[in-house]
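Below: one structure, written as structure tokens.
The complex appears here without one of its protein chains, the remainder shown in place.
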Amino acid sequence: MIPEIGHFAIALALVMALVQGIAPLVGAARGNATWMELARPAARGQFLFTALAFACLTQAFVTSDFSVAVVASNSHTLKPMLYKVAGVWGNHEGSMLMWVLILTIFGLMVAEFGHNLPPSLRARVLGVHGLIAIGFFAFILFTSNPFDRLDPAPLQGQGLNPLLQDPGLAFHPPFLYLGYVGFSMAFSFAVAALIEGRVDPAWARWVRPWTLAAWCALTVGISLGSWWAYYELGWGGWWFWDPVENASFMPWLAGTALLHSSIVVEKRDALKSWTVLLAIVTFALSILGTFLVRSGVLTSVHAFATDPSRGVFILVLLVMIVGGALTLYMIRAPQLKGGGLFSPISREGALVLNNLLLATATAVVFLGTLYPLALDAVGGGKVSVGAPFFTATFVPIMSPILIACVIGPVLGWKRGDLGAALKRLRIALLIAVAIVLVTWYAASGNQVFSALGLGVAAWLIIGSFIDLAGRIGFFRVSPMEMVRRAVNLPRSAWGTAFAHAGLGIFVAGVTASSSWQTEQVQLMRTGDTVPLAGYSVTFEGVKELKGPNYEAIRGSFTVRQGDRVIARLSPEKRFYPAEKSQTTEAAIHTTWLADIYTVLGDKDKSGGWSTRFYHNPLVPWIWAGVMVMALGGGISLTDRRLRVGAPRRAAGPSAPPVPTGA
Amino acid sequence: MTRKRRRLYIVLLGMLILGVATALVLTAFEDSIVFFHSPTDIATKDLPKDRRFRVGGVVVADSIKRDTDGVTIRFGLTDLANTVAVTYRGVLPDLFREGQGAVVEGKLGADGVFRADEVLAKHDETYMPKEVADALKKSGQWKGKP
Partner (left out) sequence: MRLSFVLPIVFFASLAALFGVYLYQIGPGGKDIKQIPSVLIDKELPAFKLPPIVGRKDGLNTADLKGKAALVNVFASWCPPCRTEHPGLMLLAKEGFTLYGINYKDKPEDALEFLATLGDPFKRIGADLKGRAAIEWGVYGYPESFIIDRSGRIRYKHIGPIMPRDLEMTIRPLLEKFSK
């Protein structure tokens, strides 16, 4: 009964989406306030029905109702409760339901908190948002109904892919979807602005918080995913340039560009059509990511079960949503007149450089991800484009950004003084150069790039805060005064500093772990000891044990530094009977300066075990840095300017009513 | 600074970045794209010895051997028409089995032995290698009857 309620709730939500997608747009075009106002109750209703459907599905998972097909194929009574709940979105159908749930939450927020938006803009934003929702609800109802029943119901479920039974991964999809779907808000604002024929600083202030929130969520989501890949896949790496990873990384890159270009629109009333285009592209890449992963067009270890017929539906959705928006862009964007002028050396100039580089980097990742597909489609043979390609292209393109993003915030708007800016940053520059020289010397002069990488990291971390330190009068005024000044600085300045410094921490982690990783693969018998980067690792034997829904062989290793025991590590090989699959559980000891990573392999005929150890210097900094970046985004989000909401548009000639172009 | 001048600067900078990016992409494509070949391609075509590529096929039954060092593994990979000998040093993926499909990446040695540094086995829980079934039976988890 409950699953039927859920199914019906989705149908009702679709009806609400139809109302929200049509009435406000027609109302706004005709200037009919009643029709425009329909958007708000429709958004509320849509949210309520979707939440109801989601609750019904959660209930089915929690009570292990195997008469529901997705529960039967993705859950099991023995599964711990956490993964029963995570199972709701650990499959294609449920994850789509979560996707639309988040979509409706964003719609609800605009409906409830968008008081300061002009009524016509709010109606159009919600209208466009409703149109997107129609597509996704139809997708769920027609190709991926999560409430399909099985008759007769099986007695036991097939379980969740054991690789996914992990806390890091359980909470990775909700964050990713918050990010992807959050960008739909920027998209709706962009399309609404194109329909209105007007983009101004007030518009940018309304778009920015949504983009920023989505960006933070996506940042957290991607880093959780990469952290999971690091400790769960047992390969010792953290980013594989796998198509699915790239699918989430492309919207992140484009979204980062959007964040920065919307600052220019807000402050200087320039780069308007570019920002609108970026908003469309960012959301397009988010849907594209879904399409690539769900359709079977690209395959990967992370992928859901794929199905080409779903791919057709998502492709049609993609064409309607993005094709429609880009057509509108072609027609209306030429009317968006640019505003403020600026010289190349200025804060705007730096932001333009940032955008050009990020856009190019996105294009390169896009090319590398889709090239095998394009070549195969024209019968050019099967190829794979792996990490070496991305290292050779992505890294050089992004490097200038690392230098520039410290200088940019120090430059003045409109016309900056590069010399003065560098003078303010001289301490950071000196320390960075010193670090490069010391590292270079310590590595006997043959690791230039690693030395440069660490130098850039120091430049980013110190340079990002040095200007703020100057502004709060570091070492010049009393501590109380410093705190007072620090609190009074705009939060967005703090946000920028944290985000850029986080990037620096990340760069340090990437540089050190890729330059000085030690890998040891060997056959070990009980009692054997092998050296590993200044430590020694002793194999103490294996034992078998039983987990709640798996059986495992656990190896015991003792890590010593000299005679001192640093850690005891127990990597496992697990076998999940319900899912009939094996996983490798690496055991990791972290010192914050390095990880010691151990993996237990297979037993050979003579009774030895093959084992693999890594010593990964500074690897924890990678995720710490990314978290600091997300924190920076969060701090920026609390800025008074965004929190209070933008003031109403300056009184002026209001835009002439424009017929809807879509 | 006029609007036209500003646009010119942006366009020039954009062209510069795009040019550099294109050059990078082209050289990277030249060096780091990994082609996929079958064991038959290796037997019949003259493939370059210094380039990395991938080979896919079925792991020949009873072909997995360990060298005395315990970590170097040798096995045959076949597409049923031809077989290529492969060596790999390291821990094999969880789903690597004889009689199952696998893809390896590495370089072809002058001796015709393929030196893999990466082994990718299909990751799909609907498969049921016999060894696993046997293990299941032994562990008493599954009796061979529904």
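All chains are identified by letter, namely A and B, in their written order; residue positions are counted from 1 within each chain.
Throughout what follows, a residue touches a chain if its C-beta (ideal position, glycine included) is under 8 Å from a C-beta of that chain, and two chains touch if they have at least 3 such contacts.
Remember, predicted model here, so these are calculated numbers, not experimental data.
Q: Which of these, A:33, A:153, A:374 or A:434, touches the one chain of the complex that we don't see?
A: A:374
Q: Looking at the full complex, which residue from B:28, B:42 or B:58 touches the chain that isn't shown here?
A: B:58
Q: If the hidden chain were put back, which of A:227, A:329, A:498 or A:575 would touch it?
A: Missing-chain contact among the listed residues: A:329.
Q: Tell me where the left-out chain touches subunit A, residue by residue.
A: Residues of subunit A in contact with the hidden chain: 273, 277, 280-281, 284, 291, 295-297, 299, 306, 308-309, 311-312, 315, 318-319, 322-323, 326-327, 329-330, 333-334, 370, 373-374, 376-377, 382, 580.
The rule we apply is simple: only the chains that are shown with their structure count from here on.
Q: Taking each chain's centre as the mean of its CA atoms, how far is subunit A from subunit B in angstrom?
A: About 27 Å separates the centre of subunit A from that of subunit B.
Q: Give every residue of subunit B touching subunit A within the complex, in rising order.
A: Of all residues in subunit B, those touching subunit A are 1-3, 6, 9-10, 13-14, 17-18, 20-21, 24-25, 27-29, 31-36, 54, 66, 69-71, 89-92, 94-95, 105, 123, 125, 127-128, 132, 135-136, 139, 141-142.
Q: What residues on subunit A touch subunit B, complex-wise?
A: The touching residues are 161-163, 234, 301, 338, 341-344, 352-353, 356-357, 360, 363-364, 367, 371, 381-386, 388-389, 392-393, 396-397, 521-523, 551, 573, 575, 577, 579-584, 599, 601-602, 604-606, 608, 610-612.
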